[in-house]
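For reference, the structure is listed below as structure tokens.
Up next is chain A:
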Amino acid sequence: MQIIHDRNPAMPKSWNRDSKPHRFCPGCGHGIFLKALGEVIDELGIAERTVFGCDIGCSLLAWDFFNVDSVQTHHGRTIPVVAGAKRANPELIVVAYMGDGGGYAIGAQHLVNAALRNEQITVLLANNSVYAMTGGQMAPTTLPGQKTGTTPYGRDPEATGQPTLGPEMVAAITSDRAYVARGTVANFPRLKRYVKQAIENQLAGRGFSFVEALSGCPTNWRTNAKQTWSYLDDEMTKYFPLGEIKVPKVSEEEQQ
Partner candidate 1 sequence: MDTIFIKEQRAFMTGNEVIAWAALAAGADIMYGYPITPQNEIMHYWTRLAPKYGRGFLQTEDELSAGFATLGGVMAGKKAFCATAGPGNVLMQEPISMAEMMRIPAVWFIQQRGGPSTATVIYSQQETRLTCFGGNGEGLRLVYSTATHQEIFDYTLKAFNHAWRYRFPTFVLGDGYQAKMREALTLYDPQTRGTQLQSTSPMLGVKGKVQHHRNTFNIEEELYETLSKHLAEWQQMAREVVEWSVSGDEEPDLLLVAHGVVSRATMAASKQLREKGYRVGHFRPITLRPFPITALQEIAGKSQQILVVESAHGQLMSLVRDALYGCSCAPVHGLLRPGLGITAEQVIRQAEELLPKRGYSGANHS
Partner candidate 2 sequence: MLRRVEAFVGEHAAGKSEIAITRALALRQEGLPVALVDLDLVEPTYTLRPLQGRLREEGLDVIAWETKQTLGLGEAGMQLHPQVKGVLLRHSGYVVCDVGYGVYGSEVLALVEGLLDFPRLSVYLVVNTCRPLTRDEEQIVVEAQRFRPLHGLINNTHLGAETTVELVQQGARVVQAAAQRLHLPVVATAALVEVAEQMGKWDVCGNPVWPLKRYMPLAFW
């Protein structure tokens, strides 16, 4: 394990210092996911062209998180907003950032159809298995048996279905030009690699890219640090397998 001696680890240049420290709860996964995005924006040198879209729920707390153009909306409509912007100005690199409620429930039609149309956009979705900002209700990704505000006796899959497998669904409906992966905030280097691949797919003009990140919500899970990591690593991965699910075919021309 590498020990970091610097007390102030480098903040991505694309982060907006004025809005730091950020507004997420201690232990929240959003900061890690957005650090991955920030470092990728820096490494690819695309801050000037990037439009960061965020949704309702905790993701909206990131409306001024970056030193890049940002737009905040709600209900998963972040996808059509950035898709509309990309269609109007293809020079932009657009990212729609949202939670599982926005992407898999109230805005699911936007995710499905943007993926089907192979929109030249990147969707980053944090899966923390609850509606967090509204106070911890059942989300599409809530695990069977998991206690939430609206499943006080634990989620019953018979009555409410199984957790949504978002990346698997997106992979099943996209063309071979799409990139789809599921990472976790518990493995930063791998998550960052996925995010980078996703953005690069858009930069190459290949098409839709989608990364889900398993993300902790200690506040709504009522877990301490150890329990949080354990829930992420041991419980969530039982239902949500990690890894790249779809890697786009790259033509010989593109390889050169």
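Selection rule: all candidates are chains of the complex that A comes from, given by their letters.
The criterion applied here is as follows: a contact is a pair of C-beta atoms (placed from the backbone, for glycine too) under 8 Å apart; a residue touches a chain by one contact, two chains touch by 3 or more; residues count from 1.
It should be emphasised that the depicted structure is a prediction, and the values quoted were computed from it without experimental measurement.
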Direct contact with chain A in this complex, candidates 1 or 2: 1
Partner candidate 1, residues of chain A touching it in the complex: 16, 48-49, 51, 56, 60, 63-64, 67-75, 77, 79-89, 91-92, 109-110, 112-113
